[in-house]
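Everything on this sheet refers to the single structure shown next.
Left out: one protein chain. Kept in place: all the others.
First chain written, first letter: the chains are A, B and C, and each begins at residue 1.
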Amino acid sequence: MTVTVGVVVFPGTNCEADALEAVTSLGAQGRLLWHGESDLGDVDAVIVPGGFAHGDYLRPGAIARFSPVMEGVAKFAAKGGPVVGICNGFQVLTEAGLLPGALQKNKGLKFLCQPSVLRVESANSVLTSQAKVGDELSIPINHFEGNYTCSEETLKQLQDEDRIVLTYVDNPNGSLGNIAGVCNETRNVVGLMPHPERACHELLGSMDGAVLLRSLLAS
Amino acid sequence: MKFSALVDVRLRGGISDPAGATIERALPALGYQGVEGVTVGKTIRFTLEAETLTEAQTMAEELCESFLTNPVIEDAEVTVEEAS
Amino acid sequence: MKFSALVDVRLRGGISDPAGATIERALPALGYQGVEGVTVGKTIRFTLEAETLTEAQTMAEELCESFLTNPVIEDAEVTVEEAS
Partner (left out) sequence: MNEPLHRALGLTDDEAVNIDEILDRPANPLELAMYSVMWSEHCSYKSSRIHLKRLPTEAPWVLVGPGENAGVVDVGDGIAAAIRIESHNHPSAIEPYQGAATGAGGILRDIFTMGARPIALMDPLRFGPLDDPRSRWIAEGVVAGISGYGNAVGVPTVGGETVFDATYKGNPLVNVLCLGLLPTDRLVLGQASGVGNLAVLLGNATGRDGIGGVSVLASAGFSEEDDGDKRPSVQVGDPYEEKRLIEACLALLDEKLVVGIQDLGGAGLACATSETASRGGVGMDVDVTAIPRREPGMEPHEVMTSESQERMLAIVEPEVLARVLEICARWEVQATVIGRVTDGGALRILEGFEGPVLADIPASSLHDLAPLYERPLKAPEEPLGPSADQLAAPVDPGAELMDLLQDLSWVYSQYDHQLFLNTVVGPGDDATVLRLKHPTTGEDTGRGLALTTDGNHRWCAVDPRAGTALVVAESVLNLACVGGRPLAVVNCLNFGNPEHPEVMWQLSEAIDGMSEACLAFDVPVVGGNVSLYNESAGNDIAPTPVIGLLGLVDELSHRPPGAVLKEGHRLVLLGPEAEGLGGSLWGATHDAPGGDLPALDYEMHRRVAALVRQLVADQMLGGVHDLSSGGLGVALAEMAARSGVGVSLARTPDHRALFNEGPSRVVLVVDPERLTEVLAACDEAEVPTARIGLATGQRFVVKDLLDLSLEELTAAFKSPLPEALGAGTTNR
């Protein structure tokens, strides 16, 4: 049976077509979920993709988290449905309280679009189940606000509970603990700043993103 | 009645401030010595309708907490006064 | 002596403020009625070394005009006081 992935679209989202292309190339079916509708319909997994929801005005994700679709996403997640927030999607999920922490401006105060190497820290999440701990994946980043920040207690909790799923090998943005991606307690909601959908095609220089998205489709 | 509100948002103590650090780094080359502890925050100003000052204050504070700031990284001070 | 400075930067009147306008448009959906004229500005705080308050004020103002803001689109208010 083909897996159906719902891809959330807020006004200002711009990576929705890329997410669809990537999951389709991996054999799944994609469907766009308009931000104004809280009913997700029949989807097996949800991606909150990258972009600039509501222009990122005020703070990335600050307005988007109030969209009706986020009620649907929260319910879906509460029932154990796999949800992945990529880049702006990660920011939305932290603002919505589905993931801990916040994404601050990059340390160098510049937008960064460049290759990055990620280390898999935990294979126990919907996004990393098909990877091995210690694997290094080449997946590009593309953000201004990707500097992961949280309180010391939260960091400790994330560490103790093995919820840091991906770290940067060469921390490009100042993230606490080199964190590139984290998951929630039940491990079915994952947020990451790098863009796996940009690394799923030979012509684009890396296929490493497919490892992550395949995990999502298999979960 | 109309009130005007000012929300003064700053990064919480202990949270690194890349914008402030960048300014601070650049200053010596321009001939400004002795400038330190640069921090960058934001302000949000608006007017709102309410019956009383207390009501306006409560509303502005709630808006601030639920929406205008992210408590993980930001603190804010809310000032409300009758609009002129 | 040490002084602390606060630079309160706002877009000049008439200059469009997309961030403010977007926040304002979003508010009714969050259940906040009657909020208007939302504008977003920024603040820069720092300490500086100077001999006198006047010197500190002059220095902060110059810094503000030549570096921290672009007077073509931004207005700023500079407040300097002795650091505690």
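To be clear about the criterion, a residue touches a chain if its C-beta (ideal position, glycine included) is under 8 Å from a C-beta of that chain, and two chains touch if they have at least 3 such contacts.
Source: prediction; values computed, not measured.
J.: If the full complex is used, which shown chains touch the chain that is missing here?
T.: Within the full complex, the chain not displayed touches A, B, C.
J.: Given that one chain is not shown, which residue among A:His54, A:Lys107 or A:Arg187 touches it?
T.: Only one listed residue reaches the unshown chain, and that is A:His54.
J.: What does the interface between chain B and the hidden chain look like in terms of residue numbers?
T.: Missing-chain contacts on chain B: residues 25-30.
J.: For chain C, which residues reach the chain that was dropped from this view?
T.: 11-18, 21-22, 25, 65-67, 70-73
J.: Which chain A residues would touch the chain omitted from the figure, given the whole complex?
T.: Spelled out for chain A, the touching residues are 11-12, 14-15, 17-18, 21-22, 51-52, 54-57, 110-114, 140, 142, 144, 195, 197-198, 201, 203-205.
Methods note: only the chains that are shown with their structure count from here on.
J.: Could you state the distance in Å from the CA-based centre of chain A to that of chain C?
T.: That pair's centroid distance is 34 Å.
J.: So how far apart, in whole Å, are chain B and chain C when each is placed at the average of its C-alpha atoms?
T.: Averaging C-alpha atoms per chain gives centres 10 Å apart.
J.: At least two partner chains per residue is the criterion; list those residues in chain A.
T.: 58, 66, in rising order.
J.: Two or more other chains in contact with one residue: find those residues in chain B.
T.: Those would be 44, 67.
J.: In the complex, go through chain C and note every residue touching chain B.
T.: Interface residues on the chain C side: 8, 10, 20, 23-24, 27, 30, 32-50, 59, 63, 66-68.
J.: Where on chain A is chain C touching in the complex?
T.: Residues of chain A touching chain C: 54-55, 57-58, 63, 66.
J.: Over in the complex, which chain C residues touch chain A? Could you list them?
T.: 18-19, 22-23, 26, 29-30, 40
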